[in-house]
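Take a look at this one; I'll ask things after.
As you look at this complex, bear in mind that one protein chain is not there, while each of the others sits in place.
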Amino acid sequence: MSVTVGLSVGIIAAIRRNRWPDKVFTPLTYLGTTIPTFWLGILLIYVFGLRLGWLPIAGYTSPTKDFFFSIRQTVMPVICLSLFGIASSARQMRSSMLEVIQQDYIRTAWAKGLSEREVIQKHALKNSLLPVITIMGFQLRMIFGGSVIVETIFAIPGMGSLLVSSIFGQDYVVVQAVTLVIAIIVLLVNVVVDISYGLLDPRIRYD
Amino acid sequence: MINKQTTEEVVFTEAPPQVSEWRRLRRVFLGRTSVAVGAAIMVLVLLTALFAPLLAPHDPYLVGTTSPLAQPSREHLLGSDTLGRDTLSRLIYGSRTALMVGFVTVTIAAVIGVTLGLIAGYLGGIPYTLIMRIIDTIMCFPMLLLALVIAAILGGGLQNVIIALSFAMIPGYARVTCAMTLSVRENDYVIASQLMGASDGYTVIRHILPNIMQPLLVMVTMQLGSLILAEASLSFLGIGIEPPGAAWGAMVSDGYRYLLKSPILSFAPGVAIMLTVFAFNMVGDGLRDALDPRLRGLL
Amino acid sequence: MAEILQVNNLVTQFNTEAGLVKAVDGLSFHIKEQEIISIVGESGCGKSVSCLSVMQLVRPPGKIVEGEVLFQDKNLLEYEANDSEMRAIRGADIAMIFQEPMTSLNPVLTIGHQLSEMLIKHENFSKEDALKRVVELMELVGIPDAENRVNAYPHQFSGGMRQRVMIAMALSCNPKVLIADEPTTALDVTTQAQLLKLMTDLVQRLHTSLIIVTHNLGLVARYAERIYVMYAGRVIESGTTKEIFANPRHPYTLGLLRCVPRLDDEEGRKLEPIDGLPPNLINMPPTCAFMPRCSRKQDVCRREPWPALEEVSEGHFVSCYVKSQEKAR
Partner (left out) sequence: MIGMTEQVILQVKDLKLHFPVTKGLLRKKVADVKAVDGVTFDLIKNETLGLVGESGCGKTTIGRCILRHYQPTSGQIIFDGEDITKTSRNDLRKTRKKMAIIFQDPYSSMNPRTSAGTIVAEPMRIHKMYNSNAEYNNRVIELFKMVGLDPSMIGRYPHEFSGGQRQRIVVARALACEPDLIVCDEPISALDVSIQAQIINLLKELQQSIDGLSYLFIAHDLSVVRHVSDRVAVMYLGRIVEITRSHALYKNPLHPYTRSLLSAIPIPDPFVEEMREEIILEGEVPSPLNPPAGCSFHPRCFMATPDCAKGVPPLRDVGDDHKVACFRV
């Protein structure tokens, strides 16, 4: 999923704080959280689909049918969906890291004579990931919200566009069903987040 | 008396000289370019919305002021849409829709959410469990989907969009307020007030509310940005404003079909949305940094 | 015995939004091999910042402006803060124990991991050997059931036990100098006594020099051989503990000794507080910083700049124009 991409980019952006990567990435993350998904989709279609003609503008093909065409079709929707996630997890990671390096135990790590790389990797990273993981749960929900729009724009027959069309068609049984499915997925994700939180933070253990 | 106040002591105080909140605010808002630009855009958008009838060069609802899908010209700076309506005027009127939905929704959501959060956080026990369980359940659904479904059940129209978005926003406020109340409640001055014999209402209004106001203000500002984004998304999907009303999201959606012929039609409202959201986020960011006590001394 | 660590004219400043804070303002002190000295002062007098400056661990906006930190005749301030030379000294030659045992250990790493890190880094231990040594170290500092608790996390330890871990960590590479910054302030009295006894016993066995940084005059009297009294970023009086307690010459030292309640007080003794408030270190006037609170000040104190340290008897230095002759009690 695109969340993984988002997080790894976020970490890289965060660790190189206050140097040139920070100066480049941070404004970009602001841009990423303010750009409307649907508008980004249209921009992408306009530039890569219509002007340059590199990628197909819409539709969905099963990867078993035509693998490469399918990949090319999914590039733009994935970028669209993941940009917000990448941007906001990068921002979260950065501020969380900045907070962690102020802590007493980081001072202890410095006092041990460790190098910057060791201090960051061994002592700061795990701690600063904790709040980011909580945010990731939220992000997944945002992606579900976004998928409604992205599927509409790129004419992908998915759950989101099904929901929209059934809402307009006033087919409430389908609306109910789709909502239920999404709620269950979100719940499952929350459980996964909770479990990984417990694995990372020894202070939280479940009976 | 033990502690004689001498003139010399005025020079030597233990408490560091504090930089007043206004000064910090000014420093953050003028010192950081992004925040300053954000604040400027925000003021601009607010003024545009307020004086839309004076600023708009044409009637935004008048069909056929020029030929349909006209390209930008001196008369029509941003061209016209399929019905020949002036895009710039519709853009200006669209700011009203965006801000109106934003402000009204934030107000409704904040009032209800903060009240719920205060009750849950201050009383604890059964009210806490009850309120937080309901909040958690609502939070299982993505905000946009929730608003979409509610709007679908209630039917279109701006009013229902506001209701739907408010409902989707309440859990956020309730959660944040509850968490802050729980931490403020632990302060000795709250306990002291209770032990003096103050009533719960007095304690909440005098001691808790004033001390959670600042972070709430930051949250409200930030959420205005995401609300404008959400409203745009809904109107893009065709929910919300009814024709011939102007909304940015709907304008993007209209222009989308004529992307090759007249790209400006969907680009212009997109830029407007982005700038406005950016402005509110920046101002919120600036407020947060200026008001964060942990950053005191660092800025 | 030879001086192992010598700090000369150290100046550390913090550039804050409220103004320039001279946290340490021309501090000099030294410690000999196997000596136990104490730096005494109230909060905000710059004692913690001095320790961090020695290790070059001052964080921005703090900055070491000038001075020398001579360790085995090398000036540590010539190294960049995160140079490999500086890092090789940190932990291995000069170790530090911090005030807050609750927050000074990394919550997500095991005790064993945190203790073995320095052994692997500075002493080239293998992972297995390091863990064996860690168990020995934990037993040395009196942590019961060390074998099993190697894999525990800090939150499973009490404050006292965590500070024992910190002591074990600090002494793991046999440092030449151990700096303990308010090591027991956050702990209970009986735990405090346990830990200081442990620490002083261990440094004697390991031939380590110990600097106890504290505001507690009782601890100083019990454990330190020499003391430095700090006020507003400077040493205002120094000498052997017995000399200072018997003949305090600076009015501030005298005031400190008279304002604390003692267990062996006569019934009805009235405490004599020091008037006024500790100074805030922004925009300090050039005169003696204690002058506004001083009950023995004379005209010369208002006119002249802060007096230099002056030797009044062998090894007893004081920075004061008046030099009180009164006894502490």
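Read from first to last, the chains carry the letters A, B and C; within each, the first residue is number 1.
To be clear about the criterion, a contact is a pair of C-beta atoms (placed from the backbone, for glycine too) under 8 Å apart; a residue touches a chain by one contact, two chains touch by 3 or more.
In this text the structure is predicted, and so the values were computed from the model without any measurement.
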Relative to the complete complex, which of the depicted chains are touched by the chain excluded from display? B, C
Which residue, B:55, B:108 or B:198, contacts the hidden chain when the whole complex is considered? B:198
For the chain left off this view, which of C:256, C:294 or C:320 is in contact with it? C:256
Determine and list the chain B residues touching the chain excluded from the picture. 1-3, 5, 13-15, 18, 187-189, 191-198, 202, 206-207, 210-211
Omitted-chain footprint on chain C covers residues 42-43, 158, 160-161, 188-194, 197, 215-222, 241-242, 245-246, 255-257, 259-265, 267, 269-274, 277-278, 328
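The rule is simple: only the chains that are shown with their structure count from here on.
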Two candidates, A-C and A-B; the one with more touching C-beta pairs is A-B
Inter-centroid spacing, chain C versus chain A (mean Cα positions, whole Å): 47
Using CA atom averages as chain centres, what separation in Å is found between chain A and chain B? 23
Could you list which residues of chain A touch at least two other chains? none
Which residues does chain C have that touch at least 2 chains other than itself? none
In the complex formed with chain B, which residues of chain A make contact? 27, 30-31, 33-39, 42-43, 45-46, 50, 141-142, 144-146, 148-149, 152-153, 163-164, 167-168, 170, 172, 175, 179, 182-183, 186-187, 190
Could you please specify the touching residues of chain B with respect to chain A in the complex? 34, 140-145, 148-149, 152-153, 225, 229, 232-233, 236-239, 249, 252-253, 256, 259-260, 263, 266-267, 270, 273-274, 277-278, 281-282
Residues of chain C touching chain A in their complex? 55, 57, 59, 82, 84, 87-92, 95-96, 98, 100, 103-109, 117-118, 121-122, 153, 155, 166, 169
